[in-house]
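All protein chains but one are shown at their positions in the complex.
By written order: A and B. Residues from 1 in each chain.
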Amino acid sequence: MANEVVDQGRRRFLTTTTAVVGGVGVVAAAVPFIKSWEPSARAKAAGAPVTQSLKKIEPGQQLIVAWRSLPVFIVNRTSAQLAGLPKQESRLVDPSSTGTSADQQPKYAQNGTRSIKPEWLVMVGICTHLGCVPDYVGDMKPEPFDPNWQGGYYCPCHHSRYDMAGRVYQGVPAPKNMVVPPYQYLDDTTIQIGVDAQGAA
Amino acid sequence: MIKRYFSMFALAFGLLLGTSAAVADEGPELPSAGTNIRDIASLQRGAHLFFNYCVGCHSLKYMRYERIAADLGLTQDDVMNNLNFTGAKFGDPVISHMPADDAQKFFGKAPPDLSLEVSAKGADWVFAYLNSFYLDPKSPIGWNNTVLPNAAMPFPLWELQGEQTAVMKPGTPGDDAQIEKLTLSRPGRLTPEQYQQATRDLTNFLEYVSEPAAMQRRQYGIWVVLFLLAFTFLAYLLKKEYWKDVH
């Protein structure tokens, strides 16, 4: 019965063309749905830069402010804590923040204290392992988890440790130093988190 | 055969659109507002009018300053210096600084939010409303409106339009007097033509505010429809090819 000549080439060509055009259409239609998961205008507005005064933060004290719903640690580091920073560098993964942690801070915080002004640490308090909020353990005394503790952060979830500049220790699950957000000094005692001097968010 | 179906489709679709247009104008016939939300200059002028004359009482609670800037081609500084007088942040919605309690006290009812005014009432209605205020000594606020009788709002644009008074229809005594037309009894800062254009701009801005997405959807729409028609054509060729088998 199938003795009529069918132009298989044309048939295959049309099938492929229709399928490809249809496929392009389906992919294009998926784009708005995928993009609808991006932060909405409301979320972006709520994530606008946060201004914080430093006046009431005593040496050795930490203040946590929310920026884009993230906890941002602001620490007034004591001179003892600052002096302790270089002592442990041999035990850190990336003490100069130039290796695996090169993208964890803006350029202006890529230094030994990971900050603009040495005493003021400004850092997103999210463990780089699985996103818990590490505890601030500022006292420089032997701790059960580290007899040579020079002050820093201890993550309760999987026991990752960081020093007083948020630099991660070797031999813990967390791979990188904690993130320093973009920030700038509006005046000597006021910082703005979420925007740096160049104006980029 | 196919051709006949297509024309049937077109006809049915046209009929539907025709009737929908007919249903849309409810109530008395209103002149067309003649708005065009693609006219960015008009939207900018309308925004300035809104933020100079309306925002004192009316909010646009669903509209963010940032979005207005982006859609109307304004910079952050333009908006924050020339439109935003409430100290709100750039990302915040437009909220009037009048406390609701005060408004309740002054006008007997809180001034409505205008985010969706054009969606709810139509551009023609808003345009006509802005052009239909007249002096009415019987009204407690001194003003009345032919489109919305006993409106609670005193006329905020009077210094632009001037003062209109009502001319009554010659009626038999005892009947309720009916307004025949409004005449300009004292001119304002703008000529009647300029005032019409100003209210058209303001209506245009409110139309944009009631559906900011309208700007994007028209841009994308034409390409989506053309793409789908191209796909239909391909599918039609494919169908023709396969159906050569069917006798």
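Keep in mind that, in the parts below, a contact is a pair of C-beta atoms (placed from the backbone, for glycine too) under 8 Å apart; a residue touches a chain by one contact, two chains touch by 3 or more.
The rule is simple: contacts and distances are computed from a predicted model.
Participant: Out of "DNA 3'-5' helicase", "2-oxoglutarate oxidoreductase", "(2Fe-2S)-binding protein" or "Cytochrome b", flag the one the UniProt entry gives for the chain missing from this complex.
Facilitator: The UniProt record for the chain left out of view names it "Cytochrome b".
Participant: Quick one: which of A:Q8, A:S36 or A:T98 touches the chain that's been left out?
Facilitator: A:S36
Participant: For subunit A, which residues reach the chain that was dropped from this view?
Facilitator: Spelled out for subunit A, the touching residues are 1-2, 18, 22, 32-33, 35-38, 40-42.
Participant: Take the complete complex as the reference. Which residues in subunit B touch the chain that isn't displayed?
Facilitator: These residues of subunit B touch the chain that is not shown: 1-2, 5, 8-9, 13, 16-17, 19-24, 26, 62-64, 67, 115-116, 119-122, 210-213, 216-218, 220-222, 224-225, 228-229, 231-233, 235-236, 238-239, 242-243, 245-246.
Keep in mind that, in the parts below, only the chains that are shown with their structure count from here on.
Participant: Please report how many Å separate the Cα centroid of subunit A from that of subunit B, as a whole number.
Facilitator: It comes to 45 Å between the two C-alpha centres.
Participant: Under the stated contact criterion, what part of subunit A meets subunit B in this complex?
Facilitator: It is residues 4, 6-7, 10-11, 14-15, 17-18, 21-22, 25, 28, 41, 44-46, 48 of subunit A that touch subunit B.
Participant: Along subunit B, where are the residues that touch subunit A in the complex?
Facilitator: 64, 66-67, 89-92, 227-228, 230-231, 234-235, 237-238, 241-242, 244-245
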